[in-house]
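All protein chains of the complex are present and in place, except for one that has been dropped.
Moving on to subunit A:
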């Protein structure tokens, strides 16, 4: 048991798109920053960047404890996080620590945690219990690694790992629900029953917000739109009030950085103009829909027409993405299902007795769920395919902040409950029972 509820716990949700971190008990996370980082490989033995690195980066080699098998290759990398990503740097690559929801680069995760704690929240992790939100399908190995890093490196006094879907479900007042998390890297559907994720029901599709951003970008490109990253031009005043865009050339910019900047723009276009159509998208019927204009950073105004509806419809009809030039088909396209199908399959993999209850408690969450008309369309299509007498209800918070941060908010409340304090996996228990005890404490 961990016995100190005087200091507030820290809650952190590292999603594939953004990291949300803050104090337990708060309504919203104190800091939200990208989950991707800039990375520059340090060549040769120039120690030039080293002192700074020790001060601000998470990887501290002197720290007596056995380093996680963080990165065997041992190329030194210098990382840039948060706002530092907004400045272009020579040879800086943009990398993500997660792939399909699992961590593939612990050194980067370590740096993200460190950035959140020491640079944004300005706290000493040794003093705060940590609640970490994790994907419903996280493997035992991944959980132990997270726990080991937290106890050994950050020396946290206590830890708890809670599943994304459970936190979202609890925050809506339901111990049983079907949680649909439309996030950045993926869309995950999982049934929660009496506070547990039913593993057999959990399904993941790669169609999340970022995939739609890519589709938007490629579709615009195929129509001749040139998206200029902000760093790549300058506006020059040729006559008072009259500007001319001058392209700048930076040959040492990496492709990944250029893409990152273009995606940021495409993402904003997507968020500003898209709306889920009421019925499946149809190329012919939508050929003449009124367009919406959008002004790009370089001052060009573009008109977005059918794509406003087509791009979000990909969530419902994944095959549509294959009509966009430059979007790679899914390896086995038949295994990628649209959202309503995922929901129904997931429900059908659960016990007959709880299916009705799941269908009437479908919870929409995640950043992408803020897209207009998604709730109505999902409810309509699930209803059409459900048993006659089933009551289908899709629920989503009226506030897009609450939809996007539902996982974090759930963690924030849980970790701040007085009665929860006995649930923590404490440092003493870690030392006594070892890291595998996490599986018992936080199943």
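One rule holds for everything that comes next: contacts are C-beta pairs under 8 Å (C-beta built on N, C-alpha and C of every residue); 3 or more make two chains touch, one makes a residue touch a chain; residues count from 1.
Everything that follows uses one rule, which is that contacts and distances are computed from a predicted model.
Selecting from "Trm112p-domain-containing protein", "Geranylgeranyl transferase type-2 subunit beta", "ADF-H domain-containing protein" or "DNA primase large subunit", the unshown chain of this assembly corresponds to "ADF-H domain-containing protein" (UniProt protein name). Within the whole complex, the absent chain has one touching residue among A:229, A:277 or A:410, and that is A:410. Interface note: of A:102, A:142, A:176 or A:291, the residue touching the hidden chain in the full complex is A:176.
Interface note: of A:162, A:261 or A:392, the residue touching the hidden chain in the full complex is A:162. On the side of subunit A, the interface with the absent chain consists of residues 160, 162-163, 166-167, 169-176, 194-196, 357, 360-361, 402, 409-410, 413-414, 417-423, 440-443, using the contact rule stated above.
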